[in-house]
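My questions all concern the structure below.
Removed from the display is one protein chain of the complex; every other protein chain stays in position.
Take a look at subunit A:
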Amino acid sequence: RDFNERCAQCSEVNWGLTDGGRFYCRSCHNVTERTREVVNTDFITNSRVQTISKGLRKPEEKDGGCEWYICEGFQLVLKKQVEALEALGVCPQMKDEILCNFWRCYLQKSKQAYCKRSAGETVKALSVCESSTDVDSDPERPSLLHLLSLSESEGDLQTDCSFASSVSKVSESTSVYSGSVDGSLYLMKNQKEKLRMTMPMTLSFCYMALLWVREPITLSELLRFVVEGHIPYLNVFQHFPEKMKLCGLDLKIFCVESWPVYEEVFNKMHELAAFLDLPRFPDITDSCFLHPDMLCMKYLMEANLPDELHNWTCRVVKKIGIGEVDFLTLMPGNKSTRKVKYDVLAAAVIVVVLKLLFLLDDHYEWLLSEFAEERNKNNTEGGPYFEFKKWYEVVKHSLDVEQKKLDEEKAKYLWRCEKPLFYSVKNKSKVLKRRQMVVNLQNQFGKLSGSVQRAEKPNPSSFQLRWSEENTGSCFHRHSLKGILQEKCGLLTAMNPDYWLCTVKLCNEKLCGHLAHYREVEFPQSYHFVLGLFSFLLRIQPSYIHDEVCMIEHKLFNKKLCKKLKYNTVLRK
């Protein structure tokens, strides 16, 4: 964009970019030798950037396939994902400016592209022209079985047992190890060094871009959209162009058989941000969606809790300083600050507020509820007081219904797609036969399923639980907290004088991975219920929320804790 030279041919300043990254004049189509300097962002130093040299590409193979590199595949995946995000309403800059540049930066840093290739390093595919004896006798070349056993995460594709033995018999010249040029090499690489790209990492890229642009999509939402199919992830390879043949080890890289886990995507994103040497991300201020005040409001609504609780969440946020810009904004590479999980944090704040006001010890909250019930019976003017019991019943009912639906959906999930996957050309026919049989059986039993049609993908929605505000019997947003509050010195405080800590001592997160260890039986049922509610909404394990709750509590009661560490865990506020 900042290229201001006049065109040599027509003297216009009207430049575009070819696929190869060179500038061409839009008026006269003169292609220059100048390649694009990435000037836009602050974070990439003004190094000369070169695209993947076209010279490496061989002419298309006879079966219509072409040579392609793994990173090209991932580039396609990212493209699809960000297009889907755009369709969801994310700003278009994300695709062309943000994610694109993140990706290029990654390629450069990991030396897959945009850099000079060192002389000794060649991308050598393991072809099967060599006889099996060669393969066996070369100790440096990893055996196929070894490569296949390298897995990023457990539960990946199990190998076709016959594949390994059949490989040595193949005499075709095309590589059966992978359809891509560098599939086998890719898996061999030491992942620690260069942050090897994986499918879950594509989501880390997306999340990173979303965070940079401060879009109102949390990580848990993003992952939920992925599971619901609004963002391509599973089987995204079926959108690869025909000529990009996928087989062998490519499957290990591109085919996922498990849903991404929050922690994994989250941690990878931070690793990535540090790897790319990114500067401080744009500020998360209190007008941002990701700010705890905002997220709390959303979650309060979704959890069908009174709006009045928002005052309390804001108070807690303020008191412990988690609403500060410096706390919330991501500073890549800074190991001392704890990484912020915006959604989990907000949920945890709500849990803490509930504990502050209702104690949640399986006694007090029901007692308060009884008082509110009495009051509501005798006095109907001025709006109803919030009754914990009623809320519990309403929410539990909906939650059970939704959870049951979700469980069934998980069981009915279809993982395969039309595009057949095979490790080698040899078992292609077997794979196709199997696929045909599967389709037949699906048809046969599908007909017997009755009128149950597989429902259309529901429209992506930010809210999973909805409460109609007209119905004050089952919607608690407008209910009042008056019954549980009292005024003291001009300040509204909770009537509940007690608080119990989830844990007296926090664990060392770096050592055991958690701040605390959540075991359902050790905590009151109400607490467990509340954790379960947010666990469902965020689609994460209750223990993560529990961790954040512990963290917040320790910040909140810091002074008191330092004094009385030995005795009872019930504190007077």
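To be clear about the criterion, contacts are C-beta pairs under 8 Å (C-beta built on N, C-alpha and C of every residue); 3 or more make two chains touch, one makes a residue touch a chain; residues count from 1.
As a convention for this text, contacts and distances are computed from a predicted model.
Participant: Quick one: find the hidden chain's UniProt protein name among "Protoheme IX farnesyltransferase, mitochondrial", "APOP1 protein", "Alpha-1,3-glucosyltransferase" or "TAF1A polymerase".
Facilitator: Going by its UniProt entry, the chain not pictured is "TAF1A polymerase".
Participant: From the list A:263, A:326 or A:469, pick the residue that touches the absent chain.
Facilitator: A:263
Participant: Take the complete complex as the reference. Which residues in subunit A touch the chain that isn't displayed?
Facilitator: Residues 153-155, 157-161, 257-259, 261, 263-264, 407-408, 410-416, 431, 434-435, 437-438, 440-442, 444-450, 452, 513, 541 of subunit A touch the chain absent from view.
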